[in-house]
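Apart from one protein chain that is not included, each protein chain of the complex appears where it belongs.
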Amino acid sequence: MESPFDRNGLFSGLYGFFADLTPESFAWLAYLLAGVVVVFIVINGVMLLTAFETYMERRVLGRFQTRLGPNRVGPFGLLQPFADVFKLLIKEDLRPAMADRLTFFLAPVLMVAAILLVAAVVPFGPNTFLADLNIGVLFIVGIPTIATVAMFLGGWGSGNRFALLGAARAVAMLISYEVPMIVSLAGVLLLAGSMSLVDVVEAQRLPFIVLQPLGFFVFLVAASAEMNRSPFDLMEAESELTAGFHTEFSGIRFGLLQLAEFGELVIISAVLAVIFVSGWQNPFVSPDYAQWLPGQLWFLLKLVFFLLLFTWIRATLPRMRVDQVMAFAWKALFPLAIINTLVTAVLVVAWPEPEYGQLWIMAAINWAVAIACLVLFSRFLERHRERPTASVQLVEIPAEAS
Amino acid sequence: MPYGLGIAKGMMVTLRNLVRKPVTVQYPEQRVAQHHRFRGEDFVWYEERCTGCASCAKYCPQGIIKIVTAPSGEMTQEGEKYKLEVFDIEIARCMFCGLCVEACPYDALHMGSGFERARPRQSDLVITVDELKASAKKPSTWFRPQLQDRGYDPFQPGDDVSWQDAGREKSVAPTYEEMLQRWVQGR
Partner (left out) sequence: MVNLPSEQITINLGPQHPSTHGVFRLRVTLDGEVITDVEPIFGYLHRGTEKLAEERTYTQIVTLTDRLDYTSSMINNQAYVLAVEKLAGVTVPPRGQYLRVLTAELQRIASHLMGVGFFLQDLGASGTPLMYCFRERERILDLFEMLCGARVTVSYMRPGGVFQEPPPEFWPAVRHLLDTTPDAIAELERLISENEIVLARTKGVGVLTKEKAIDSAVSGPNLRASGVAWDLRKADPYDVYADMDFAVPVGSNGDSYDRFLVRVMEVHQSIRIAEQCYRDMPGGPVRSELPFFFRPPPGDAYAHVEASKGELGFYLVSDGGIAPYRCKIRSPSFINLTVLAEMLIGWKVADLMVIFGSLDVNMGEVDR
């Protein structure tokens, strides 16, 4: 049986390279060097992707709003993120007098660290990842929770009531959304039979978005809540709480918080690409056929697709209220995730080793369940039976004689 | 409307707008067309037409026009002309209502079309008589139908309006198609 180490082509290649350079007895040094190089590549890759994402989001959001978006720095404004970072670096670092020194300092660092940790298990392509953890899926939903702690530290430590409210919202909401997020992945895990993300990709003869529409929907919604994206961005709701938990942060601390936020977006999009649209494989054909493009490129395309999807959602939807957000998690998403898991479990028991054709039958059943559930739930949660615009009527009033 | 269809409809609207041409422009390089009636700064003033009656100063709601005159002995066609020693417009407090231009009985003072007179100090924001004399003679057509009816446009290249031409006289108006082209489709 091949070890996870053998499957990691990038790492084992580098290890071989350094092992040749170092004497036999210094194998640990080669291992360390290879690790450092891969970590360097992954962290910088994620950072670059995040920088690109901030640029892309601003440009695309601008076009959604029929504006131009940033286009001054460099060709097409491509250097805008670097200009932003430079500006944040040279800005004065303010700390409010009432702030708690330690937590205020710790929050941005912890948040960035938590996000970068997740990048460790994301397979960016065949043989292109840092670690193939056998509990990878658990890792990617567990570690971002540290970011929640960081948000609370930052919000509480700022000594600002807006920040405190934002932090309280963050904790309440993120804990609620962890639950449906994890449960929605149960179906995927049942189908893949493994928690390793590499195994999950390789198990996708059909992309799991086809097999798990309900799971995908729940995960997408829960994930956008998890990374406080619109319409769930209530912990930094600018129209209510100024900026929520990062009201008091300025300079590079603010930059770190933004990096963490957009980094989380990149990571979650990557996870979505890996878990639901078959990672580095061509999603349109079975993995047995030609892949058309290199795996890393497929992965990048899917990543950009999800980033654009999140931008599109942000461009359209207003923000929900805090109690509605919580109600939505517990009354809609959680039951949907449970139903999805149950249905998938039954299907997996029925066809433990499905043929390609049987996969399509499973997909059809899952889609039918998904549509039925969505219709039922929206009926159930619907408060207004009549057309909402019917509440205002045109009235003809005769004009008084002047 | 149940089933999330309202959200779907909204998403389609934003998607359609994604492929639309942006309505904003790259400002210093590109500019939105200004109308020739635009009320802006850099007032255009014709020394030859001005008699120093100070109507503009009286009509100004803010009282920002400061005029000091002295008898000059010169005569214009409509009365005695005073020599202007001071004609300061404190543009920092100007709100571009154009009442001074409306008030001018001799068509000597006209609005300009600029809007970019940013200065670091408020004290720099005074248009003096020398500046008024030297400024480009491209008046706005606000309250100057004689310029507008001639088809004059301060944004078109062409000669400055001389003081003889700035007065009230008739000329030919543009056609409907020209106006549509210039002001509706071209904008």
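For clarity, chains are labelled A and B in written order, and residue numbers in each chain start from 1.
Everything below uses one rule, namely that contacts are C-beta pairs under 8 Å (C-beta built on N, C-alpha and C of every residue); 3 or more make two chains touch, one makes a residue touch a chain.
Because the structure is a prediction, the values reported are computed rather than measured.
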Selected from A:E92, A:E353 or A:E396 as touching the chain missing from the view: A:E396
Full-complex contact with the absent chain, from A:N71, A:S194 or A:T242: A:T242
From A:A107, A:A150, A:L165 or A:L300, residue that would touch the chain that is not displayed: A:L165
Touching residues (missing chain, whole complex) on chain A: 61, 64-67, 161-162, 164-165, 168-169, 230-231, 233-234, 237-242, 314-324, 383-384, 387-389, 391-402
In chain B, positions touching the absent partner: 1, 4-7, 9-10, 12-14, 17, 23, 34-39, 59, 61, 95-99, 102-103, 111, 140-143, 145, 148, 173-174, 176, 179-180, 182-184, 187
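By our rule, only the chains that are shown with their structure count from here on.
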Chain A-chain B separation of Cα centroids, rounded to whole Å: 53
Residue numbers on chain A that touch chain B, as the complex places them: 60, 62-68, 71, 312-313, 315-317, 374-375, 378-379, 382, 387-388
Sites on chain B touched by chain A in the complex: 1-4, 7, 10-11, 13-15, 17-18, 20-26
